[in-house]
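Removed from the display is one protein chain of the complex; every other protein chain stays in position.
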Amino acid sequence: MSKKKLFSFLGGIKLAHRKEYSSEKAIAPLPMPKKLILPLRQSAGSLPAPIVQVGEKVNKGQCLAAAEGWISASLHAPTSGTIRDIGDYPIAHPSGLVAPCIVIEADGEDAWGERQPLLEHADSERLDPETVQRYLQSMGVVGMGGAVFPSHVKLSKAPGVPLETLIVNGAECEPFITCDDRLMRERAAEIVSGIIFLAELLEAKESVVAIEDNKPEAAAAMRAALAARLEATANHIRVVVIPAVYPAGSLKQLIYTLTGKRAPAGVLPPQLGVQCFNTATVYAIWQAVARGEPVISRIVTVTGNVGRPGNLEVPLGASVADVLQYAEARPESDGCLVGGPMMGFLLPDYDAPIGKGANCLIARSPQFFPHKAPESPCIRCTNCAQACPQGLLPYEMYWWSRARDFAKAERHNLQECIECGCCSYVCPSSIPLVQYFRFAKDALRTAATKKEMADQARERFEFRQFRAEREKTERTQKLAQAAKQQSAKLAAENANAAPAEDLDETRKQALIAAAIERVAGERAKVGCDEGANATEAALAPNHGNSA
Amino acid sequence: MEILVAISVMALGALVLGSAIGYAAIRFKVEGDPVVEKINAILPQTQCGQCSYPGCKPYAEAIARGEAEINLCPPGGDEGVHQLSELLGREYKPLAEESQTEKKASVALIDEADCIGCTLCIQACPVDAILGAAKQMHTVIIPLCTGCELCIAPCPVDCIAMKPLPETPENWEWPYPQIDKSPDAATHAPMPTAAADIQ
Amino acid sequence: MNPFSAPYLHRPTSVNRSMNLVLVALLPGILVYLTLFGSALIVQIFIASVSALFFEALLLYWRGRPVRERLSDHSALVTAWLIALTFPPLSPWWLTVIGVFFAIVVAKQLYGGLGQNPFNPAMIAFAVCIIAFPALMSQWPAQGLNLPFREQAEIIFGLAPRLDALTSATPLDAIKTALKTDALYDNLQKLLMNQNLYGTFAGRGWEWVTTAYLCGGVFLLIMGVITWHVPVAFIVSMSAIAFICWLIEPSRFANPLFHLFSGGAMLGAFFIATDPVSGCATPRGKLIFGAGAGLLAYLIRVFGSFPDGIAFSVLIMNMTAPLLDLYCQPKVFGALPSMPVKKDLAAKVKEEESP
Partner (left out) sequence: MTAYLFLIIGAVLVNNIVLVQILGLCPFMGVSKKLETAFGMSVATTFVLTLATGSCFIIDHYLLLPFGFEYLRTLAFIVTIAAVVQLTEMVIARTSPVLQQTLGIYLPLITTNCAVLGVPLINISHRHDFVESLLFGMASAIGFSLVLLLFAGIRERVEAADVPRPFKGSAITMITAGLMSLAFMGFAGLNR
């Protein structure tokens, strides 16, 4: 295996890994809770539409909500039971707001419905990528690293760009989290099968499993699993150990570390001949195509101030409270983080359910998270700029965000911020920089939506005025025409009596009138068509929004 | 005598410069007013007429002519006034007295049971966001509604009400950080422990 | 419920730590200064510190800001010490207080306090006082001033008469006076030749003070409080212009070493121009800022009307800092050299996304 040069990205920080609490705990299943709350929002893009009724009995793995549109993924029942409600419940979100959910009451039998693994039917011949994409969408496979972007979308290749490197992200750079570590240690064979499947499907020239150097056991397990498969060598799949610098697992930084390619804003990895999947996602893809099991559970690391830290296989829809109770969270904990301590969020409501992106629960206590000083003035020490892996100037972005001057914050590339938290971590003034940036970004997003709506309203208002104008002219024209016909009739009556030289004049007038009429008619028609188009155009984006 | 000469010299100078300006006025004539478009782009396009002009464009034209203040648009809010003052270099003013209160974004909803299908609201809607025909029930196309409230007054049976848009995780915004408070001071619900479960 | 955002981990650092390190880094300079030029400096540091803390507390209280919290960041002390070090040690107490007033109240607190002042407070103090009280601000003591401490304190507090005999022209001053006055032209050559009279490179003990500042500055660099950009750019540009002038006419201009080790050059390069608040913060901006400050400091101290140019050069560069920072932004990670390509790619991606 050839050793390739690694690139080290700008900035980044060294963090205490703190994975020791749960890294030696094997994956254990969480006992099935009695009630599961499944938010429809389990992926980026549009919400899937429920296809079950309240009171309906469902089997484990049965589809509950079907994907709507391309960037969307289906949702399945994590266990057998009865649909109790379809309505708004609090979801795991920093706002603590409610969102549409499907509630299942488990019957305790955990009976699987019919499973149709894709590979069983199409084992001999090469699979058509589109079939795989449709299948994965229907199996609800999304990015399990936290971004929950539908995985089937990422199987599309950029036209004309061959896939140089398929990256499997096992970096897991945030402190505390060990779910991918354990998954790689315990289920390496499945992951490797998944990688081979993806590499062959995407015709990747090489595949790289990136693992941070603080997880030697996972790297060893993956290497052993790769060595056991002949296809692994044929497809040039290898394990690369990368230095543990936060945020090494962030997409852009990981691509740069492994390939030296920098992804500019707005350019997706396939454009650079790279595609990246999380290890848990690869595992989920393999479970779907080989066993016909949709995504109905995920590995969640429970750690922090709990009596029994560990890695649990949690059915989707189990509440955070269920998991915390099982892990024996200590009562003096002050809150629970969902996700890592650098990019996760503090959960406002423990009844919120575990979703496809929730990789870690951390019970907070001052022992693990020492109290932070209140914000003091920024002295532009530039520690943040030196830590920023994106090469931004957080102190400038902060200065303008704080003053709510968002345009100037954008002038300093606010939108390029990946919210990794390095700047806030190093800030000597304890400024919650990331929150300022999120605040500013959200304000900008709202302003953009407002602007879009205003533009649409203006278009429609102007069209309405145009229509009113047209109707008015049409009416006057009709009147004029009637009058003209009247006069023409009169003229015709007179024509017989009129002298010969006047005849020419009358004919000319009639010709002109006819021409005017024709033109006017055409214009009205064109206007109508335009109007129809405009209405269609105005309606089209809303279709996307409401869906 | 000298005064006369001086006056005539100045007059001559003025004449020469005046004719130069006159020529320039014709040569560099400006058609239309592109600023109106810029102002109109800032206005929220609710077409609500709360500024006392019939629609956003007429208000924009009035601002460009210097006839209207820039603080007459309640749907545009404080932000809008700031943007206008930036664009035009005019002094910022808080929203005009009668339109002080900024309203939450809301949309019109027709109580479909009461609707008699009179089409009056359809005629009032400036952005064609109401669907329906004579003697048929009408309905508001919610994504198109600007919340201008112009349809409420014409309704003979008062079946139209404004409903604020709900806050969802999708349109939720991160709040401005609390500066003087340590984030650790935030209060938390008690941890769900096994003991709590038994209760 | 007001949510607060990630990250929930923080490195235990504070503003207070870096300010304290700056104070520590000033100590060697202060010690050498004390031994060579008398103990009056201690009194000045005391006056400046007390008045700075007083004004800062007053303004913070008046503005309803947390007084103790803000005072404990020690930024006012840094300003006070810099004022004490740049003012002549025997200047009357009220001069120092006026300087501190302008620094803390006008240049700092009126702009919102720490982190928001566009000009370096200590240098504002120096500039105000040298323009308002030029005579008092150029009374520098001769080396080995051996008045008892008590007497020096009495001079500062106006209890004893000021003695002209105590003061002597600084080397910079002497050379400038000679350069500007034709009558003293021969004198100038003598001054430049007579290296004994002037010590090894900057004369009269000042070289030892500036060397101590240099050591303190290197300490700050090692501790990571400042970056190398400003001091290096400052020293390079000042020696470059000094070297050019010296090469053209060695009989009129002093050598680069003399300039680097006289007056406030080292203090300016490591402690004043590196102020992150009023200076540049981008790497390229810092280089331009340092180079500009070094160049202007040389021009002003050699050709201008003031004995030393550090204060004015830093203030002038402070004015340019916002614009320099705006146009020296570093490249964002992954930014392509040409924008159209990027947009083109992005558009293609969008088409791909929506079949």
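Per-chain numbering from 1; labels A, B and C assigned in written order.
One rule holds in what follows: a residue touches a chain if its C-beta (ideal position, glycine included) is under 8 Å from a C-beta of that chain, and two chains touch if they have at least 3 such contacts.
Quick caveat, the model's predicted, so the values are computed rather than measured.
Peer 1: List the displayed chains that the omitted chain touches in the full complex.
Peer 2: Listed by label, the shown chains it touches are A, B, C.
Peer 1: Which residue from C:Val24, C:Ile42, C:Ala240 or C:Leu326 sits in contact with the chain not drawn here?
Peer 2: If we include the chain that is not displayed, C:Leu326 is the one touching it.
Peer 1: Which one, C:Leu26, C:Ile47 or C:Ala127, makes contact with the chain that was left out?
Peer 2: Residue touching the chain left out of view: C:Ala127.
Peer 1: On chain C, where is the contact patch with the chain that was removed from view?
Peer 2: 62-63, 106-107, 109-113, 116, 118-119, 124, 127-128, 131, 296, 299-300, 303-306, 309, 311-313, 315-316, 318-320, 322-323, 326
Peer 1: Taking the full complex into account, what residues of chain A touch the chain not shown?
Peer 2: Interface residues of chain A facing the absent chain: 399-400, 402-403, 405, 408.
Peer 1: What chain B residues would touch the chain not displayed?
Peer 2: Residues 5-6, 9-10, 13-14, 17-18, 20-21, 24-25, 28-30, 33-35, 38, 86-90 of chain B touch the chain that is not shown.
Note that only the chains that are shown with their structure count from here on.
Peer 1: Chain A to chain C: how many Å between their CA centres?
Peer 2: Roughly 51 Å separates the two chain centres.
Peer 1: When the C-alpha atoms of chain A and chain B are each averaged to a single point, how far apart are the two points in Å?
Peer 2: So the centroids are 32 Å from each other.
Peer 1: Which chain A residues sit where two or more other chains touch them?
Peer 2: Residues 94-95, 346, 372-374, 432, 435, 438 of chain A each touch two or more of the other chains.
Peer 1: Could you check chain C for residues that touch two or more other chains and list them?
Peer 2: 1, 3-5
Peer 1: Show me the residue ranges of chain A that touch chain B in the complex, using the header's touch definition.
Peer 2: Residues in contact with chain B: 41, 91, 93-95, 97, 99, 320-321, 324-325, 328-336, 346, 349-350, 363, 366, 371-375, 432, 435-436, 438-439, 441-443, 445-447, 449-450, 453-458, 460-464, 535, 538, 542, 545-546.
Peer 1: Over in the complex, which chain C residues touch chain A? Could you list them?
Peer 2: 1, 3-15, 17-18, 69-70, 73, 75, 113-116, 227, 276-277, 281-282, 325-326, 329-336, 342-343, 345-346, 348-349, 352-355
Peer 1: Can you check the complex and tell me which residues of chain A touch chain C?
Peer 2: Of all residues in chain A, those touching chain C are 9-10, 13, 15, 70-71, 94-96, 153, 156, 158-159, 175, 252, 256, 262-268, 271, 337, 339-346, 348, 364, 369-370, 372-374, 376-383, 385, 389-393, 395-396, 411-413, 416, 419, 421, 424-430, 432, 434-435, 438.
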